[in-house]
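Can you keep this structure in mind? I'll have questions shortly.
A protein chain is absent from this complex, but the other protein chains hold their places.
Up next, chain A:
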């Protein structure tokens, strides 16, 4: 570890350990005290002068933020001096859509979730169906052997994929990270990945140094990620300094892939053509565990705590950060008026085949789990598997002219 990081890390680790016990009283210790002129500005403009105009807004942050909460949080900072204004900027700049409720805020570092808990907790509760970080614990379970019936009918399921994110403890998240922190994330992760062996062995492609040929190859394989254009991400500052310290790693078999420094420190993806979701998840869990071990050997660890599970940039990805899904053809079912209700009750979500915010092409949909927090990885993948099998059953019944049933809703926490 570089010396400057060791020095910074030891101070932050203490704070993080305290924070992860749930000591939100920590918030009072980090009042903005730096320059007197900046302090003067704060006095000249009381919180009410700075309170954002959220009347046309429809996102979780806007629903939760009140002038009182803002007044209490505005002048606090995390140990790396991140503020609540910086957390909410993306939600202020992007009022949202009358039909789609976005989250509207991000974390700049692990401590954001503690220091600004008064705002994050209701947002988390809203987004994650009543999950209360104050009272509930999140289960983590990456034992793929527990999965049953994980092989789909390939006449319907074209491909299977599981993704999650992981953050490196002690380094700020993409909205807040400095260039050197971002470069350190890249170094830590790439070093760890070079230790992977067997079917997981692979190589790294830095976005800035990629040759045209490599770039085209990665595009053709649907691996390449681009500079974010979504204002949800750019308003949060995640595209700063692009493409510095961004890159893609994948194994030689091209079914295990890691994005570095896009919306999170790392996004880990296991995917393959066809319907063998059990194998995809097994590789996912194995790869994740090995990467974790490799970074631990060098004194690093992932951001995780009992209340929130794995800590990621967007509160919507807390818990497992897991999206397991398939590309599936459901020509008849997708036209049935009950399709949406069936998906809702199975806790599934449909997207177009280009991913989030795209439309479906033909009859092929991306169907994945809706939930992230409050259920473990194994539970969510099993839910996805059971749900997809149910959808395929429905499609087959409709093919035969038989009727289908809307399943009863899956149990939630509240």
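We adopt the following convention: a contact is a pair of C-beta atoms (placed from the backbone, for glycine too) under 8 Å apart; a residue touches a chain by one contact, two chains touch by 3 or more; residues count from 1.
By definition in this document, contacts and distances are computed from a predicted model.
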Practice item. Refer to UniProt and select, among "AP complex subunit sigma", "creatine kinase", "Origin of replication complex subunit 4" or "Myotubularin-related protein 12", the name of the complex member that is left out. Key: "creatine kinase"
Review point. For the full complex, which residue in A:237, A:352 or A:407 touches the chain that was left out?
Key: A:237
Check your understanding: With respect to the chain omitted from the figure, which of A:41, A:68 or A:203 is a touching residue?
Key -> A:41
Point to revise | Contact with the hidden chain (one of A:51, A:204, A:304 or A:390) | key: A:51
Point to revise | In chain A, positions touching the absent partner | key: 2, 4, 7-8, 32, 34-35, 37-38, 41, 44-46, 49-53, 56, 77, 79-83, 85-86, 89, 92-93, 176, 178-181, 183-184, 208, 234-235, 237, 239-242, 244
